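Here it is: the structure, laid out below.
This part shows chain A:
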Amino acid sequence: MFLVLLIVIPLIAGIVAIASQSAAIAKIVGLVASLATLGVLLNVLCIPNGSEALAYSKLWIGSLGANFSLLLDGPGKIATLLTAVSFPIIFIASWNNGYKYGHQFWGLMLLAMAGLMGVFLANDMLLFYFFWELALIPTYFLCSIWGGEKRIQVSFKFFIYTFVGSVLMLIGIISLYGKTPDASFSWKSFTQVALTAKEQLFYFWLFFVAFAIKMPIFPLHTWQPDAYEQSPTTVTMVLSGIMVKMGLFAVIRWLFPIFPEASSQMAGIVITLSIIGVIYASLIAIRQDDIKRLIAYSSIAHIGIMAAALFTKNNMGYEGAVIQMFSHGINIIGLWIVVDYIEHQTGVRKMSELGGLAQKAPNLTILFIVLAFANVSLPLTNAFIGEFLMFNGIFQYSVCAAVVACLSIILGAVYTLGLAQKTFYGEPKSLAAIKSDAPLNVIVALSLIVVMIIAFGVYPKPLFNLIGLVTGAN
Partner candidate 1 sequence: MLLSLFTDWAFLLEKLTLVVAVVSIGLVVAMYSTWAERKVAGALQDRPGPNRAGWFGLLQPFADAIKLFSKEDIIPSKSNKILFVLGPGLAMLAAVMTSAVIPWGDKIVIAGREITLQVSDLDLGVLYVFAVVAMGVYGVMIGGWASNNKFSLLAAIRGASQNISYELAMGLSLIALLFLTGTLSLKGIVVGQQENGWNILYQPLGFLLFLVCAFAECNRTPFDLPEAENELNFGYHQEYSSMKLGFYLFAEYINMFMSSVLMATLYFGGYDIPFFNEAASTLNPTILGLLGFGALMTKTVLFILFFMWVRWTIPRFRYDQLMDLGWKKLLPLALINMLITAVVVLVKEYGWPW
Partner candidate 2 sequence: MPINYYIFLAIILFCIGVTGVLTRRNAIIIFMCIELMLNSVNLLLVAFSKMHHARALAAGAANTTAGIEAQLFVFFIMVVAAAEVAVGLAIIVMMYRNTHSVDINFLNRLKN
Partner candidate 3 sequence: MNLIIISALSGVVMMFSGLFVKNNRTISYIATALIIFLSLATMCELGAKSWFNIPQAEAMLRTSVYGKLIGVILTIATTFYFVLSGKDIERVGKHVADYYALMFFVLAGAGILLSFQNLLMLFLGVEILTIPLFILTGAQKQNLKSNEASLKYFLMGAFSTGIMLMGIVLIYGAMGSFDLSVIGKKAQFATPIHGANLMGLLLLLASMAFKVSAAPFHFWTPDVYDGAPTVFTSFMATIVKVAAVVAFIRLFEGSMEPFHTSKWQILVSILIACTLLVGNITAVFQQSVKRMLAYSSISQAGYMLFAVFAFNAFGKEGITIYGLSYSLATIGIFSVLSKMQDITFDGFNGLARQYPGIAFALTVFVLSLAGIPLTGGFLGKFYMISAGAASNSSYTWLFILAILCAAVSVYYYFRIIQAMYFKERVSDTPVFEVPVSKAFPILLIVVAALIILIGINPQILLQYLYF
Partner candidate 4 sequence: MMYLLDALSTPAQYLPIAIQFAFGVLFVAGMIAISHFLGPKRNTSDKLDTFESGIEQIGNARQPMAIKYFLVAILFVLFDVEVIFFYPYALNFKSLGWEGFAAVCMFVTFFFAGFFYIYKKGALKWED
């Protein structure tokens, strides 16, 4: 029952927020609802993995054999935790951002949250697809209404990309559904589908493309920098912090169990693509002048490594990727918060026009530096744990790949530190002068993140506990 609450609370809060017609009320509703969700989730997380209480099922569309069935497993716990933690932080950080038609903005954010929660919880293919789209649509509206100048084209591109992806997945779902032994959409019957090797390959790609677009993996990533850049930064936080994890999560939850052979067979290709993407994105990130685009590309690089690690299909890589899902999520949200603040204060996003922010905003600078360290995965930050495990995993799979992938750490350091240096140090540019240090809400939000970075960097055991021992789970 608690699982249903995780979805229902943000959903109802979203509707209430839109109906309230007032941005102030909507904001409060949003914060309360997201905190409530977090509370419920924390309560749930105390239940050990595999317990009966972590599943919920109810007949939904009888004639189709679709159930409203939810399940919270290890990766799901991490992902839902990420969602539940991020949203309050995002709300706090964006508290002062005045949006036109604010009630709609906050309402749609909450709806997106409901969708994300649903994706991470769904244990029924049709239900999963429903939430997959439910998460997409509010985001599309958020980007298109409150985005930058080119928002309409860009968000439409984003939408079409992901929609085509999900449509391919839909083809796969429908044809697999026809082959299920008991004509049902449940996870279990999908994993029991008997497929020849060739069929498995075919369906694997149908599903994988959908997930790859969402992540995004190298040749399918072109929507991402544009979308991140043009979206309002609050939305970008959701997009890059949580939404990309949908792809990774889906790979773990659906792709591997349904197509075990095909995913092993195709691992080489996927890992190659991911690592090409990693290097490519890192190189481009170095050349970026726009902060938002820089962080966007850095996100592609990180995700690439996670995807590669997942496909190595060994425990180390898997655990690393799952941990990194959480770490990368909160880290990048932190970075976006900083960017958002800078953009709001100065109206500028170009590094060449910025500089010397540290003089006016020391608190912000300190917090940012921690975030930057986390982004380059220095030891003692949470990202280090994940990256270490992931590289280990990749190394076990292929030394060559690991070596190339490790380049990304160096490249990451180059662009992240370059960002820190160009933005916070040096001479203040007259055009983009910052007035004062960050306000309380930004500091609070960033501090929360920083605390988590360090806490999990030093003591990651709770996270590992959440995942549970997954030896041979996939």
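Going forward, contacts are C-beta pairs under 8 Å (C-beta built on N, C-alpha and C of every residue); 3 or more make two chains touch, one makes a residue touch a chain; residues count from 1.
Regarding candidate selection, all candidates are chains of the complex that A comes from, given by their letters.
A quick note: this is a predicted structure, and the numbers were derived from the prediction, not measured.
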Using the definition of touch given at the top, pick which of 1, 2, 3 or 4 touches chain A in this complex. 3
Residues of chain A touching candidate 3 in their complex? 60-64, 126, 129-130, 132-134, 137, 141, 144-145, 151-152, 156, 159-160, 163-164, 167-168, 170-171, 174-175, 177-179
